[in-house]
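Removed: one protein chain of the complex. Kept in place: all other protein chains.
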Amino acid sequence: MDAVKSKFGFEINQGRHIDMDRIDTRLADEISAHVRSWKACLNCGSCSATCPGGVGLRSLLLKLSTLGELTTLDTCLLCGKCFLVCPRGISTRYLIIQIIKKRREYGKAV
Amino acid sequence: MKVYWKDYQKEIADDDFFYVRSCIRQNFFPGAEGLFIDILRNKLGRTIYEDADHTTCTGIGYYSGIVPLETTMTVIARQFALMKEKGYKNIIISCVTSFGLYSEIIDLWKQDPDLKAKIADYLKAATGRIFAEPANMVHSSDILYKFRNEIAAQAKYRLVNAETGEPLRVVDHIGCHYGKIFPERGVGGAEFPQVLSGMVKSWGGEIIDYPERRHCCGFGFRQYIVQPNRGYSLSHSRIKLESMKPYEPDLIVTNCPGCNMFLDRWQYTIEQEDGSSYGANGRMIPVLSSEELAGLVLGYDPWEIGLQTHQVPVETLLDKIGIPYDPGMKYADKSGNQIGKPNMNLQCV
Amino acid sequence: MTNQPDIRRVDVRRVAVIGAGPAGMAAAGSLASLGIAVDWYEKDPLTGGKLHDYYQLFPDRVRASEVLPELESKSGKSLITKYLGRTISEIERHPGGIVLKNGSGSCGEADAVILATGFDFFDARLKEEFGYGIYKHVITSVDLERMLPVGKDALRRFGKDPATVGFVHCVGSRDEQVGISYCSRLCCITGIKQAIEVSEMFPAAKVYNFYIDMRAFGQGFEELYRKAQEEHGIRFIRGRVSEASEDREFRIRVKAEDTLMARPLKVTVDWLVLLVGMTPSCTEVTLDHAEKQQEFIKPENPLTSNAVRGMPGVFAAGCCTGPMNIPESVASGRAAALQAYDYLTRDR
Partner (left out) sequence: MEKLFDPFVLPFTVGFSFLVLWFVYKIVRWFISLRGDDMKLVITGLFSLKTLQALVETVNESLLHRKVFRNNSRLGYMHMSLAFGWFMLILIGNIESTYYSGNLFKPIYVSVFWRFFDPGPSFPQAMIQPGFAFWMDLFLLLVLSGLGFAILKRFRSRIMGMKRTMRHEPADRLALAALWMIFPARLVAESMTCGANGTGSFLTGSLGYLFSRFFDPSSSILPSWWIYSFLLGFFFVLLPFTRYAHIPSEPVLIFFRKYGVRLSPGSAGYTDLSLTACSSCGICINACQLAEAAPGRPVQSSYFVRSVRKNRVPDLQYECLICGRCEAACPVGLELMPMRQNTRPDLGIGSRATITGKLGRNGHPRRILYFAGCMTHLSPGIIRSMSSIFNQAGAIWEFYDADGQACCGRPLKLAGQVDAARNIRGKLENDFSKSGADLLVTSCPICYRIFNEEYNLPGIRVLHHSQYIRDLLEWNRIKVESSIQNAVYHSPCELGRGSGIESEPREIIKALYKADLTPDIEGLCCGGSLGGPGIDLATRRAVARGAVEELTHGDPDVLITACPLCKKTFSAISRIPVLDISEATAGQLIKPNALPERKKQQGNHHKQAVAVG
């Protein structure tokens, strides 16, 4: 029998830090193998700035590459303006298509 | 050339000390300060005077944003005035938080003479005492560091595992207010202070350097005062404990009563929360202050110096060093009758 | 080498060049080819200065050893007298010329002096929180530059290839805590180059570069930066490392904030490379008039001349006036030589 655990009226907070040793970046690695130019992203934010669909592409791609997490992409118009303004010429449209395809493969309902 | 912090040594007075106590140490580890005075007087033959009129430094109130700075400054000016009146110049501060506060205030006085003059007026108006400043201001762990070899000479026990003969693996945790606010006021600067490690090495122990060595123990005032926030305080302690776990430490030694309290108490809380423990083979890690450790080394009776008030039972440590103790007397009063055991259902004693 | 017709000496006076790094070599070479006699002082036993510390130079990864012969002065060699292994601690102006002193009194005189004393790398031990000199696997870019030519074994740990390598930018640059407010300009591109070199040596390794601002300013630098990202998969994380400490397996636990994610970040690396900045080294040559230590020598008019303020006849070239890369130092050396030549011949 385990002893009655006393309660103290608060929860231990989880740290907000990103532990890079334990993050699974396979989704991002596979995608960047397809769209190699993604790795050259400077996080300058021109894509998010020009996006008529209001998709925060910069932070979305950063979260994907850093945490392996993916937020939704369903307001993207695939108009390609982000590709036009990207100073590194990253094929953003193709990246978006690959992300959604890979996400379906992984089956994660994100 | 710039002096490397590591090599920085500070100037510590030799004798004639004026001692100011710590609220937390008195309350949570009542035997410690009496022990410190006893060691200085009877073991090291130094004069150490404790003025009955001296008060708290109001640090907890100030750092929690309740007590205004000028009030704290006046209280501390009163302490110095008391010291002056009794003819002492060298002050020993028992609490590291106070030590940080005293240093901060002296530095502010140095930067702003008008403020200093104003506080002198407040002191005069409130208490009629004359403003003064200490010639040498140190923390109690500095003293023990200074006389660590004299203590080692009189030591009855070494920080060595009695069975295996190997030095005990000791984690030294330095209170943030000791060396982080004013690195030049800590022995060895902010990153690798030697005030505790020096003692432990000279008493035969071995120091563990673990990644979260410099992380806060969790005693952030604003984090623990309000109950819902205590989760933050606890998460810091856990980060430290988890980081030191691979090294299987036998002991944690601290110089600030706050760190001592939290690293000690929170081990129990974490154990209750999710059953994890951080010492060797599933046990908890005893947490002692530098005074208490010096007392053990010098052969004081564990229960005499109040080690039974620690949350993590110290018996594991005493057995390792081979210090005899009477389990029955753990919860007996001066005249020997039992005053009742705390109902702690600990799995990993 | 075709033996060039030796240059006739055009002036009876002599110029002292202190320092034989790229700037010193360029200055001495130019003066000699202008027909001016040169006393060339260098504290190390050989010329070339810091070039000997480098393996491959950014951005095209030319071998530093190949650059040295290029800088050897071609013509007018006979006009140069080298004093290697000699340190000059002080120079003083006298009506007759400039006296050079080294600890034990004067050891030379000259009519004009070109200071090309270069720089020192920032002593990373002053950033104690990074644990340089305390943890074995925390090294500086200078150490790494010496380990790279040795090959894989230098970077293998306990016989295994490193799995992760971290680079810390701005160590001892743009850092008021160590009294250095300026940017050393060259550590960013050095970090990029070395990250590529490491990832070429260990393709499977993950390489992280922690930066505040990526200042790849020169020709071909930005392209190298992109190549590092795209072809070598080097992860550039925007956030300054706050501290590093060693874990039980002697790997380095790095703490930083990913400021673009706005979240603190921890990662364990097998090697942590500190990209150390440049600090002035003219502390060895104390100038009684010019602003003294802890600063680079201030030219009279930084925009237009190499003449040192308040010291007529004394010129400064190369990194002793501020962080420069090799082409800039060489150009500055030649400029100082010309101005010294003009100073000598104009006064006649």
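For reference, chains read A, B and C in written order, and residue numbers begin at 1 within each chain.
Keep in mind that, in the parts below, contacts are C-beta pairs under 8 Å (C-beta built on N, C-alpha and C of every residue); 3 or more make two chains touch, one makes a residue touch a chain.
Every value quoted in this text rests on a predicted model; they were computed, and no experiment measured them.
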Taking the complete complex into account, which shown chains does the hidden chain touch? A
If the hidden chain were put back, which of A:17, A:63 or A:81 would touch it? A:81
Absent chain, residues of subunit A that touch it: 34, 37, 50, 52-54, 73-81, 84-85, 89, 91, 93-94, 96-97, 100-101, 104
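Everything below uses one rule, namely that only the chains that are shown with their structure count from here on.
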What pattern do the touching chains form: line, ring, star, complete or other? complete
How many angstrom between the C-alpha centroids of subunit B and subunit A? 46
Let me have the rounded angstrom distance from the C-alpha centre of subunit A over to the C-alpha centre of subunit C, please. 40
Residue ranges of subunit B touching at least 2 other chains are none
Could you list which residues of subunit A touch at least two other chains? 15
Enumerate the contact residues on subunit A facing subunit C in the complex. 15-21, 32, 36-37, 39-41, 43, 59, 62-63, 65-67, 88
Sites on subunit B touched by subunit A in the complex: 227-232, 234-235, 238-239, 269-270, 272-273, 275, 345, 347
Applying the document's contact rule, which stretches of subunit A touch subunit B when the two form their complex? 2-15
